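Here the complex is missing one protein chain, while the rest keep their positions.
Then we have subunit A:
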Amino acid sequence: MNRALRLVGRRAISSIPVLLIVVVGTFFLLESASGDAVDAYLVSIGGGDAALVAQLRQSYGLDQSALSRLWLYLGSLLRFDLGWSVGFNRPIAGLILERLPNTLYLMGSATALSFVFGTLLGIVAGAKPGSLRDRVLSIGSLALYAVPSFWLGLVLSITFAVQLRWFPTSGIETIASGKEGLDRALDIARHLVLPVSALALIYLALFLRLMRAGMAEIWRLDFVRAARAKGLAPSRIVLRHVARNALLPVVTMLGLQAASMLGGSVVIESVFAIPGFGRLAQEAVGLRDAPLLMGIIVVSALLVICVNIVIDLIYVLLDPRVGASEVSS
């Protein structure tokens, strides 16, 4: 346990410079894009005269230099203040807290589903590499992996929402329904079925293939032959020896996927009109809302860092050598 705690501490400290690089990098990336928040706003209101434009730039703080704005932002970040969104005209912390749960539901369920089913199907396929069921699963997963998520989302929506009407076409819950408690939870779950499926089906393929490939490799190793020679039951060999060892790279991938799912959810949130984090990021770029985008990136980076710390802890559980080498080094 001590070992694990020390690991968490080390990771947390080493992530501070990572965060700083992410923030400064995002700021200059957005700064280098042509047009600012006032330009974006003028498009939405159909233009204004020169005095109005100057007045807006001043009230947005855009009349100051980029460096002084960055400095101010970093200062307020140190006080845990994410600042004010110029595009939405609201405090950023509230905006993010409002959107984050929706994305976490979406990402969390999609990651869990794709990981569980991907790994299980991977074990089924990898238990007997080269068999018919392995081939069917491998080819099927390859086909799924090749499908773009927005297309899958649209197809699911047209089939199950527009034509069959089993599920709602879009949204996170029934609008202005006044539902409470369990009813509301069920309502949200119903709305999440299609977007979660669209997101999970694609990542499922990844986990399946990784698991299967790992197992195929491990079957050839000596300790598997030893286990067989010992006369262990085939199911025990598959699960305790082959699958457990093949799980390590899959868990690594789970950590990496957490980040890329945040990206994938941008598309899915747009297609299914879910007011989530990814859509907020997309809107922030369109509005040239630098503080909001940086707020989103900081929170996403924190999320990814947390997920990776958890993954490291799972490593420690799965493979006793991991933590030990960290401590001794």
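The definition used in the following text is that a residue touches a chain if its C-beta (ideal position, glycine included) is under 8 Å from a C-beta of that chain, and two chains touch if they have at least 3 such contacts; residues count from 1.
Quick note on the criterion: contacts and distances are computed from a predicted model.
Selecting from "Cytochrome c oxidase subunit 1", "Lipoprotein", "Amino acid/amide ABC transporter membrane protein 2, HAAT family" or "Peptide/nickel transport system substrate-binding protein", the unshown chain of this assembly corresponds to "Peptide/nickel transport system substrate-binding protein" (UniProt protein name). From the options A:I172, A:A227 or A:A281, the residue with contact to the unseen chain in the full assembly is A:I172. Touch with the chain omitted from the figure is made, among A:V8, A:L52 or A:A226, by A:L52.
Considering the whole complex, the residue from A:G9, A:G35 or A:P234 that touches the absent chain is A:G35. Taking the whole complex into account, subunit A touches the unshown chain at residues 33-37, 39-53, 59, 87-90, 95, 98-99, 154, 157-158, 161-162, 165, 168-172, 175-176, 270-273, 275-276, 279-280, 285-288.
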